[in-house]
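Missing here is one protein chain; the remaining ones are kept as they sit in the complex.
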Amino acid sequence: MFFHVRMDVQLPPDLDPAERAELLGRERDRAIELQKAGAWPGLWRIVGEYANISIFDVPSNDELHDILSSLPLFPYMKLQVTPLATHPSKI
Amino acid sequence: MFFHVRMDVQLPPDLDPAERAELLGRERDRAIELQKAGAWPGLWRIVGEYANISIFDVPSNDELHDILSSLPLFPYMKLQVTPLATHPSKI
Amino acid sequence: MFFHVRMDVQLPPDLDPAERAELLGRERDRAIELQKAGAWPGLWRIVGEYANISIFDVPSNDELHDILSSLPLFPYMKLQVTPLATHPSKI
Amino acid sequence: MFFHVRMDVQLPPDLDPAERAELLGRERDRAIELQKAGAWPGLWRIVGEYANISIFDVPSNDELHDILSSLPLFPYMKLQVTPLATHPSKI
Amino acid sequence: MFFHVRMDVQLPPDLDPAERAELLGRERDRAIELQKAGAWPGLWRIVGEYANISIFDVPSNDELHDILSSLPLFPYMKLQVTPLATHPSKI
Amino acid sequence: MFFHVRMDVQLPPDLDPAERAELLGRERDRAIELQKAGAWPGLWRIVGEYANISIFDVPSNDELHDILSSLPLFPYMKLQVTPLATHPSKI
Amino acid sequence: MFFHVRMDVQLPPDLDPAERAELLGRERDRAIELQKAGAWPGLWRIVGEYANISIFDVPSNDELHDILSSLPLFPYMKLQVTPLATHPSKI
Amino acid sequence: MFFHVRMDVQLPPDLDPAERAELLGRERDRAIELQKAGAWPGLWRIVGEYANISIFDVPSNDELHDILSSLPLFPYMKLQVTPLATHPSKI
Amino acid sequence: MFFHVRMDVQLPPDLDPAERAELLGRERDRAIELQKAGAWPGLWRIVGEYANISIFDVPSNDELHDILSSLPLFPYMKLQVTPLATHPSKI
Partner (left out) sequence: MFFHVRMDVQLPPDLDPAERAELLGRERDRAIELQKAGAWPGLWRIVGEYANISIFDVPSNDELHDILSSLPLFPYMKLQVTPLATHPSKI
């Protein structure tokens, strides 16, 4: 099942640089892990913004929430989730 | 180059049914044609709405505008285009 | 899987009264049918508005879209769908 | 009488972890207490957000406000309350 | 129980003048009837707008919805209902 | 002359408890004083929010601004003022 | 007493040209009359829009509403009224 | 003096095709005339929308309003005008 | 040339009182200076808000920006500038 997720990131400006780098590293690793598992097939940076548009492919709402809320950056992100259905013109 | 496009469709309620079917047919054919050409890799229906989320892959802004404005449904749609860049965590 | 759906109804003011009654009758029958099937467990009228808040329980996004887009009133409604997950404090 | 309540939670990022856990524990206990009393029949997590959608069943506006403003998380939440009436198609 | 209701009126510009006068007459009579019954204690015109702010005093959500949806102007109005509780500083 | 005022209160989360109690006490006294003077005939709590809806009866805009800006909570409130006129259906 | 009023005009596109000219003529005459009476001291066109910003000087809310709702263009305008008070730095 | 203008065009869907072509022709001629006169140095199509972003260079607000309100498409456009000043980093 | 400017002031709550008084004093002096120079003919307080509506009369956009950005309160204000043209009904 596909979901469209917009993620806007807002890190505290006074976050310690080392802590920031470590946090972003964990986020990156987790994103790669989920992509390899096929759960995160679409991931693009929105030009000019610290935000991304993602497409997730997961079996249920609960599983999507578990994935999203387990992302290291979750406490610093505003997420908008839109459920997607199959489009009649999709080949 | 990738672009995110949200398309909200609003057909006139008093559109003649035959005309409507013919219009939607042409739209469908055009969508299939563009998908086969690789310009329209992502296309999903937004659950509960007469709207879709699409990902386009085109070489320039002008070309994207030509494609979108040539869609049979263009006069009946409200489009929001967001340019996308490569995400640093994309595998 | 649970989904929250807000439905705002806007019927054409010049809709023929008989046609209107027939349409609302079909909508009512369909709503009862879906409630009996367990797909539509929550349905309330928003005070003062021709709108409702519903909770749907369906196995997939596609199925929810099929149900919603098959409602007789679908062409006259604006729907907002929010996917719901299990709340940690829910008993 | 039914009310729809959307609750968006925003805890201070620098809240002491122990204090945070204690606060969330009290909130959880209170939520369970109210559910058992039948005042809080609907409670779902909004996928991807630190927010919930709730349905309350209470005899009056005053009582609803007392319940909501007595929730341990009240100072850290933005609430939107929508009064609900019986829907004509509800079985 | 008190409720705050904002009513924005939008009559069709091509409504037949006689029909319009008859409709507004019925609305006025109904408003007077409800005020005399104590259900509509507050009613003011918003300066410069075809809109009013009202305070209703009714025993339940259902009753408020019945009153509002039975107003002759209901099909031509957009209503926003806000439930009110007793203020701790109210004398 | 009647005015509708919505007041949304946002006290600093780190305000010293004693200072907070003293401030709210002064606000309460002032509100009672103004109600007794007939300037503040309507005052209700918005269910679920730290906000109120008020009706003021004052002879001029200047006087209303003096009253509002002299409220102890004024620095911590966002106010929206709507001028009201006599409604033609008011009895 | 001063009030700030923004007026956005939206005439029906199919309004008969003669009727339109007559309507605008009456509006213009009324505006001149009110300016001469000192009730309408400020009147400017918003660049690029069929809208104006006005300053009215009237003794009461009721009088302002009577003036505004008696303007020939009133049925075709959306008005936003903001009450103004004396500014402490005004000379 | 520079001004930023966003123009959103909304032609009536039932506009006679010949009339439409004639109108757009006049608009095009006027646009070319103004560009040649140096009043309209910036003009771009917003991708995916029947809208443009323009930069005007005119000596006064009145002159800008005269130009904009004289455009053949003016009755069918929603314009947003933003005054621009010289940027300190502009070379 | 006339411009409409809305100014919303938001001073840091923890600003030292003496510093605050000094800042507001400088702002007041500058406002009086500009009014005497004829650049700031209109200045009103918005009832209930720490905001004002102003009318400026200046020869160019650049000069308006220089004036506004030189106001002592500029760093603590959100400004919205609307260019005004002569209204055809203005006497």
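For reference, chains read A, B, C, D, E, F, G, H and I in written order, and residue numbers begin at 1 within each chain.
To be clear about the criterion, contacts are C-beta pairs under 8 Å (C-beta built on N, C-alpha and C of every residue); 3 or more make two chains touch, one makes a residue touch a chain.
Because the structure is a prediction, the values reported are computed rather than measured.
**Student:** One chain is left out of this view; which of I:G25, I:P59 or I:P75 touches it in the full complex?
**Tutor:** Selected residue, touching the omitted chain: I:P75.
**Student:** Could you list which residues of chain A touch the chain missing from the display?
**Tutor:** 13, 45-49
**Student:** Could I get the residues of chain I that touch the absent chain, sorted low to high?
**Tutor:** Its contact residues with the unshown chain are 3, 5, 12, 61, 64-65, 68-69, 75, 79-81.
**Student:** Considering the whole complex, not just the chains shown, which residues of chain B touch the missing one?
**Tutor:** Against the left-out chain, chain B lists 1-3, 60-62, 64-66, 81, 83-86.
The rule we apply is simple: only the chains that are shown with their structure count from here on.
**Student:** Out of curiosity, which chains are bumping into both chain D and chain G?
**Tutor:** The common neighbours are E, F.
**Student:** I need the rotation angle between the copies chain C and chain H from a CA superposition, between 0 and 180°, in steps of 5.
**Tutor:** It works out to 145 degrees.
**Student:** Of the pairs given as A-C, H-I or B-H, which one copies G-H, with over half of its contacts the same by residue number?
**Tutor:** Duplicate interface of G-H: B-H.
**Student:** Using mean C-alpha positions as chain centres, tell me how far chain B is from chain E in Å, no decimals.
**Tutor:** 43
**Student:** Chain E: which residues touch two or more other chains?
**Tutor:** In chain E, residues 2-3, 45-47, 61, 64-65, 81, 83-86 touch at least two other chains, as defined above.
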